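A single protein chain has been removed from this complex, and every other one stays in its place.
Let's turn to subunit A:
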Amino acid sequence: SSSQSGMTEREERRFAEVPRESIKLMAESSGVELSEEVAALLAEDVCYRLREATQNSSQFMRHAKRRKLSVEDLNRALRWSNTETICGYGAQDALPFRPLKEGELFFVEDREINLVELALATNIPKGCAETMVRVHVSYLDGKGNLEPQGTVPTAVQSLSEDLLKYYQQITRAILGEDPHLMKVALLDLQSNSKIAALLPYFVYVISGVKSVSHDLDQLNRLLHMVKSLVQNPYLYLGSYVRSLVSSVMYCILEPLAASINPLNDHWTLRDYAALLLSHIFWTHGDLVSGLYHQILLSLQKVLSDPVRPLCSHYGAVVGLHALGWKAVERVLYPHLPAYWANLQAVLDDYSVSNAQVKADGHKVYGAILVAVERLLKMKALSLTLAAEGSGAGLPGTTTGAVGFRENSPGLSPPPEPLSEPPLGIASHLQAGGAGCPWEEWTPVSLPAMYCELYSFFGDSLAVRFSTGPPLGGATPPGPCQPLEGRKEPASSAPNLENTRKMPQLTASMNISPRRDGSPRSPLSSSSRPGRSTSQSRDIFPKARFPLPQAGPPAFSFIIGGRQMGRRCQGRRFQTSFTPTPPLTTHPPRAYAHKLPVIGRVSKPVRRWTCSHYSLHLPL
């Protein structure tokens, strides 16, 4: 027995031992009295059997390719050696093994579980997620090193601590409350040269537009983030362009949750997003083949879907407009007759319940008008240029493009994101896939186009144009605007007026009062030239839709973004359109301060948000 204990001591270093006392206790608990000798023998045997079972069970562990021995492994070993298995220890969690000081006892804590509580619990545990397989690719170069980060964002790469911090700070700043901080963050995002690795993360954040569609502010911020990324000259967007475009398109086209409340100015957001879209397209469109076609297709789809709300249609129109007059010509213009019927129905409905929808309809109307106007203007211009410059091509185009390229990497946004090289679009269209609806498109002559458009818009279209007599327009040729004059040298067409009597661009402010027969003049029209405002307002009742003189609840919408309910005198709809500058080479500032911006009296227009129409985002 002494040797026994000696051996036990020795073995203790090697194995866990079950002492005699434990055996005796266990025997006692089942009512058996054991002698010291028997207990000792039993203890030793138990130890041996335990070790044997453990050794056998480790084989099951190894074949299950695990490091941790599980209860299941032990049970399997027991089962194969014809021994009863141990039940009740199948849980994955470790069982707490507790000592009880008083009795020098160790036991597994086995708490009672209230089954009723468990059954009636409200937080029902979710089922196990489906087993699945994910793929990670480690691209190795010849030397066996992983490819440098940035090029393969999915590759297993860890962001450095600093980058991670930067990412957190930037996103926090941009999505946070402090406008100053946001500006700083956006500026940095626009110029930082070391954030290539973070690009996928930012793109991911931006793709979150869908989850914040109720929050105009956040949407705005995210769009600004897009702008900063797009303008960062050090970033190669690659295929992320697609993702960015889809986020921007979302803002343009989707009936955002924020649109439900008419107090929310989602129009401006759409305008800004459209602007951004054209910007992305012109600067990065070459990165993704077929992008132009895809965008056009989705815009067309929305436009031709009568179920879509008007705000979506509005988005499609401004989107097309932003993509250039060719896009308008090929998608919007052919679709206009069909669409017009729907729009008219909306605008003709004067019921109270339709008030909101009707207001929206006016927005769409205005947007179409602007788009169509520019279409006419640009078409006329292109015809002129084509007529005069045989080999010169389209100088305006090239200069415009070059001018943009030069500007784009800088901090300041491109002054003319909407500059449209018709050739560029044409080439895109030619490059487009077969079977596109506009593939069989045949050009409509300018006069025919004008006639048709005039039939829709009537004088509201005409007032913007000084059309030649052949068109039979009611509007006399307007005086040549300074803009017009400026265009000439740039386009190197001094004999423009002589050679052509085609419709030309005028912003005929002196005409509009004449046309304005409406008694309701907008607040601002008196103090400002405001021709477009009054025109658009007038045209509706005159040409097409007799506007109700005094309808109940009155809202006046100003496209500029502020929407105010003033003077319950009737429903009014104001659009503020600025004429399209004929040439893209002009710095916007040159005309921005000269042209009136209706609806934004006090605030000077930000340079970079200025566009062909003042549907810009107030910031």
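Assume a residue touches a chain if its C-beta (ideal position, glycine included) is under 8 Å from a C-beta of that chain, and two chains touch if they have at least 3 such contacts; residues count from 1.
To be clear about the criterion, contacts and distances are computed from a predicted model.
When the unshown chain is looked up in UniProt, the name that turns up among "Protein SEH1", "FAD-dependent oxidoreductase domain-containing protein 2", "Transcription initiation factor TFIID subunit 5" or "NADH dehydrogenase subunit 2" is "Transcription initiation factor TFIID subunit 5". The chain not shown here is touched by just one of A:Arg111, A:Arg134 or A:His180, and that residue is A:Arg134.
Residues 3, 7, 10, 14-15, 44-45, 47-48, 51-52, 55, 59-60, 62-68, 72, 76, 80, 128-140, 142-144, 156 are the ones on subunit A that touch the missing chain.
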